[in-house]
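Before I ask anything, here is the structure I am working with.
A protein chain is absent from this complex, but the other protein chains hold their places.
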Amino acid sequence: MHCRIETSPIDPDALKSCLRDVRAGAFVTFEGWVRDHNEGRAVTGLHYEVHERLAVKEGERILAEALARYEILDAVCHHRAGDLTLSEVAVWVGVVSRHRAAAFEACRYIIDEVKARLPIWKKEFYVDGESGWVNCAGCAAAHDHAHERV
Amino acid sequence: MHCRIETSPIDPDALKSCLRDVRAGAFVTFEGWVRDHNEGRAVTGLHYEVHERLAVKEGERILAEALARYEILDAVCHHRAGDLTLSEVAVWVGVVSRHRAAAFEACRYIIDEVKARLPIWKKEFYVDGESGWVNCAGCAAAHDHAHERV
Amino acid sequence: MKRVAVEYFAVFREQAGTAGEPLDTDAATVGELFIECARRHGFADPRERCKVAVNDELASWEAALTDGDQVLFFPPVAGG
Partner (left out) sequence: MKRVAVEYFAVFREQAGTAGEPLDTDAATVGELFIECARRHGFADPRERCKVAVNDELASWEAALTDGDQVLFFPPVAGG
């Protein structure tokens, strides 16, 4: 069980190897990819700012919660920092369990909590040359509609 | 969108490439792995018998249902036939969507329906040299307890 | 009396000792034919948990049986 912040591309195959377990019958993963649109605006790329030490600490707290709540064997989460281009993997969550229900539920729990709790901020860059911090009241006002999230 | 039966090892990376989509923000996968135990018995490997033509047809019907029910962009399912050893991938389901809730729900729907509806039968081989068809009334009686599933 | 071709899968094939056989039957539906075959070969699985395909399409137990049909009997499935 571990949570890490990475400044270079995430390698899902390497993370999957960490989770190999002959007792496991189910392996569920979530990958967050950089989309080409958000809230109707064409996106060209984005930048993640991360407070690494606190993000890792809070991420491992979330993984420990998942291991306590669900019948899973292990779980891992890696999140990117820095500049990302379209289709890059922004976040990877993997969970192994004996039976599939627990793996699905734990994976969903982890990504929901990671998005809500880790000190990570996303700045989007748009085709028109503008940029904005996602979920920021000032930035939302600037283009006059509510934010939605992946 | 496609469903296939494979007689050689499933290659998750190749399947993931099929699902690349710059509109997608979420990618959820389920892998079923051959466990070393089932219902308390030590398993050494298993054999899947598949009616390929009807399995592919029913699998693609399930994928079409998922595309109609959930806000997803695409989905793929591959299932193994033949002899598998411990930790091999027996089934792979991948779903891409703009937002994560739909990908989780559709992936879960697909694997639940695949396990319940595809004409596929699993024979387990045990450490003691015995073997038995999973979910089979006669085999269950032979070792005298109810069956559970991954 | 009609003549049909029956195919057995997985545990049904093992219990019947064959992958398939031609049968002469008066059964009106595939469900009746299944009961005949289950009795002869000692199939233990309840019909509600089994499935049937007629001429390569999944069918209901109430489907009428026609001379020349190819009937596939599927024991309870266990994919994944």
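A, B and C are the chain letters, set down in written order, and residue numbers restart from 1 in every chain.
The working rule: a contact is a pair of C-beta atoms (placed from the backbone, for glycine too) under 8 Å apart; a residue touches a chain by one contact, two chains touch by 3 or more.
Quick caveat, the model's predicted, so the values are computed rather than measured.
A.B. asks: What shown chains come into contact with the chain that's not displayed?
C.D. replies: Counting the whole assembly, the omitted chain is in touch with A.
A.B. asks: Going by the contact rule already stated, which one of A:L19, A:L67 or A:V134 would touch the omitted chain in the full complex?
C.D. replies: Looking across A:L19, A:L67 or A:V134, the contact with the absent chain belongs to A:V134.
A.B. asks: Just to verify: which one of A:H2, A:H37 or A:K115 makes contact with the chain not shown?
C.D. replies: A:K115
A.B. asks: Of the residues listed, A:E49, A:E71 or A:E130, which one is in contact with the missing chain?
C.D. replies: A:E49
A.B. asks: Just checking the interface: what residues of subunit A touch the absent partner chain?
C.D. replies: So the residues of subunit A touching the missing chain come out as 32, 48-49, 51, 53-54, 58, 79, 90-91, 111, 114-123, 133-139, 141, 149-150.
The working rule: only the chains that are shown with their structure count from here on.
A.B. asks: Please report the smallest number of touch steps linking subunit A to subunit C.
C.D. replies: Contact-graph shortest path, subunit A to subunit C, evaluates to 2.
A.B. asks: Specify the chain most distant from subunit C by Cα centroid.
C.D. replies: Relative to subunit C, the chain with the farthest C-alpha centre is A.
A.B. asks: Please work out the Cα centroid separation of subunit A and subunit B, and write it as a whole number of Å.
C.D. replies: Chain centres of subunit A and subunit B, defined by C-alpha means, are spaced 25 Å apart.
A.B. asks: Residues of subunit B that touch two or more other chains: which are they?
C.D. replies: Each of 32, 111, 149-150 in subunit B touches at least two other chains.
A.B. asks: On subunit C, where are the residues touching two or more other chains?
C.D. replies: Residue numbers touching two or more other chains: 80.
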